[in-house]
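All protein chains but one are shown at their positions in the complex.
For clarity, chains are labelled A and B in written order, and residue numbers in each chain start from 1.
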Amino acid sequence: MTSPTTPATLEAHGWGWRYATRLRWAVREVDLRIEPGERVLLLGASGSGKSTLLQGFGGVLGGADEGETHGALRVDGRAPTEARGRVGMVLQDPDTQTILARVGDDVAFGCENLGVPREEIWPRVRQALDAVELDVALDRSTAALSGGQKQRLALAGVLAMRPGAILLDEPTANLDPQGVADVRDAVSAALDATGATLVVIEHRIDIWLPLVTRVIVLGADPAGTVVLADGTPEQVLGARGAELAASGVWVPGHPPVVPPAPAQRPGETLIEARGLTVARRRGLAIAGPFDLDVRAGEVVGVTGPNGAGKSTLGLTLAGLIPAESGSVTALPALASDEKADPFRWSSRALLTRIATVLQTPEHQLLATTVRDELSVGPRALRLSAEEIATRTDELLARLRLASVADANPYTLSGGEKRRLTVAAALATRPRMLVLDEPTFGQDATTWAELVGLIARLRDEGTAVVAISHDEAVLDALHARRVVVGR
Amino acid sequence: MIDPLTARPDRPGPIAGRAALAKLAAALLIALPLVLSIDVVSASVALLLEIPLLLLAGLGAREFWTRTAVLWIAAPLGAVTIALYGATSGTIHLEWFVIRISDGSLALAAATAVRVLAIGLPAVVLFVTVDPTDLADGLAQRVRLPARFVVGALAGMRMLGLLTEDWRALALARRARGVADQGRVRRALGMAFALFVLAIRRGSSLATAMEARGFGGTGPRSWARESTWDRRDTLLVIVAAIIPAIAIAVAVLTGAWNFILGPTA
Partner (left out) sequence: MSTSTSGSTTGSASAAAASASKGLGRPELWRWRVVDIVVASVIAVACAVIFLLWNVGYEIPSTVLTPLLPGVQGLLAGPWLIAGVLGGLIIRKPGAALYTELVAAIISALVGNAWGPLTIVSGLVQGLGAELIFLLFVYGVWRLPVAMLAGAGAGLACGINDRILWYAGADTLFTTVYIVSTTVSGAVIAGLGAWLIARGLAATGALSRFAAGREVTARV
């Protein structure tokens, strides 16, 4: 009883949208037509409005109290809000797209909303899960899935609605390499099965290029949002490759600039780990035993598959969680007059010795302005007001945060928040820095900036432990590898 | 065995598999009548009659004691309050400022303690085995509460699971930033606030994701899972209604019935 999906036509006629909280129009006077069955890669610098355009097509932008609009968007000739079910969207964050607790229920959710009769729902659910190659039981808990699995689950939920258009807004940005590949394959299989129209926004485009037939580049100029380029991937990337790379897209053939190799040999050893096994919860060792040294002027790269325990190892070396067995010893060069086990140190003692930047910036925002955020550490050290001001100003300049110095940290963009958390860690001049996935989800420009910053810190003599599933980061930093898990 | 359509988890015993709506109704039916009186007899009889219910609920020993721990602490504490300040009657054993321990207040204290257990234990035990999706289905399909609210609430409720992981990360971040040494209360408040921000941002994203799947529209909605109700659910509800009925009857017959809004309450 499967009705074939007719691919949808997407059109924009002089359309614009301005959020109620912004002065600038996010999108203005954009004219576009996407034919049924086309596969489009939508690119553009941040601020060009591509995400807003996609959300407009998805009909999720909100009503009159959330923004103003002009012009029209059409899905098969109808307004997007009336064409519910014709368009399916997969968004960036895996965690906020799992709606129900069990896999089967979550996939069935879209069908329920469209009023599909019960007899038809469960066959569609099974078909959709097969289409995305998600081979889990229907009663499996959605919270137990990995990021890549959750995104595929979201895609399955979309496919079960039999949409004519599939819109993907950075679906792989928050995933590890395995997850990225899985999602890409799932989308490819889904398109082969349904022939739906595809519009995808991503900054890591190499995996999507083989899949798409058309690339559209959006840009903003005084007149409004303009289509800067529109054509086949070869045409657009050939003509605008360098420009796109400069705006943060990972264009094949235009890799970001990597810092030079370290000029000096590593210095003294700061932390020694011997026979170290690590655990997220007491008694449940997940990785180890490790024997490693963390030395000044060197980057230790912790890598391995998702869930293997990379972060746990990093947090243990940083003195934030206790070792399960074995030892983490801070040598006198680092510990000075403190005890040997960093986990026993007070929070203040950690400040000048080991700083940690966690994976999610939102977990680390403590103050109400960016400037205050940077001064949290120095104030805990009881530094003088002048010293605090000097350090803060220096960091604001160094990490290009001066323009948002008085803004609330939560209102910063993703890249800015990341720079902020790194800056805050550096405010107390630690001798060792532990970074958990520093370039996660970032575009090429921020990637290059952070990698460059870490390299400079290394060259200044800081010991760095970088946890990353992105091999390119560790290569760029000439890191000494520690592999966790098989 | 797990039915792929209803997907209810596996717990032993006849009660765990009952409809969530039946368990909710049962817990309410036991609790509400018992609230009407504060005397040892009705509470004790009810507690005794509840024991089979508790044993058949499908909870392991460890789970039972962990989940009901709060009750075992709260019962004596509530009793102490009443013992010290309850309505005075009979011989007064101790008087100090406004504290007055008397025969009457001690009796009320004992009754309060048993009552907390009699009301709380079945509720905890029944609710532990409730599957939120099942409850939402029941409320929307049988009780006919508006689907947008029930499903929206269900989706928002799932956030509870994510929040506990965030709490741990928030604590680690504070240790790393040098502020974890003192001011525990202030820090906890700061963390709680950060949790709120995270939760609301997630909630807004979740709302967008739900709308992207067609939720919140004006058309009719179907249900993938049918909310079932069979004879065993009715039986559970009847049993839950009988327990307090017997308890109250015994209390009335022995003259121990003490209506909370009555003169000697």
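A few notes on this one:
Keep this in mind: a contact is a pair of C-beta atoms (placed from the backbone, for glycine too) under 8 Å apart; a residue touches a chain by one contact, two chains touch by 3 or more.
Predicted model only: the values in this text are computed from it and were never measured.
The residue from B:31, B:45, B:140 or B:251 that touches the chain not shown here is B:31.
Of A:62, A:289, A:326 or A:414, it is A:62 that touches the chain left out of the display. Which of B:94, B:192 or B:235 touches the hidden chain is settled by the complete complex: it is B:192. On the side of chain B, the interface with the absent chain consists of residues 24, 27-28, 31-32, 35, 38, 67-68, 70-71, 73-75, 77-78, 80-82, 84-88, 98-99, 104-105, 108-109, 111-112, 116, 119-120, 122-124, 127-128, 130, 132, 148-149, 152-157, 159-160, 163, 192-193, 195-197, 199-204, 206-208, 210-211, 215-216, 260-261, 265, using the contact rule stated above. Contact between chain A and the absent chain runs through residues 19-23, 62-63, 65-66, 368, 408-411.
Just so we're on the same page, only the chains that are shown with their structure count from here on.
Taken in their complex, chain B has these residues touching chain A: 2, 4-5, 7, 9, 131-133, 154-155, 158, 161-162, 166, 169-170, 172-181, 190, 194, 197-198, 201-202, 205-206, 208-217, 219-226. Taken together, the chain A residues at the contact with chain B in this complex read 55, 58-60, 84-85, 88-89, 91, 93, 95-102, 104-105, 108-118, 121-122, 125, 137-139, 143, 154, 157-158, 161, 315, 318, 320-321, 346-348, 350-351, 355-356, 358, 360, 362-366, 376-377, 380-381, 410, 424-425, 428.
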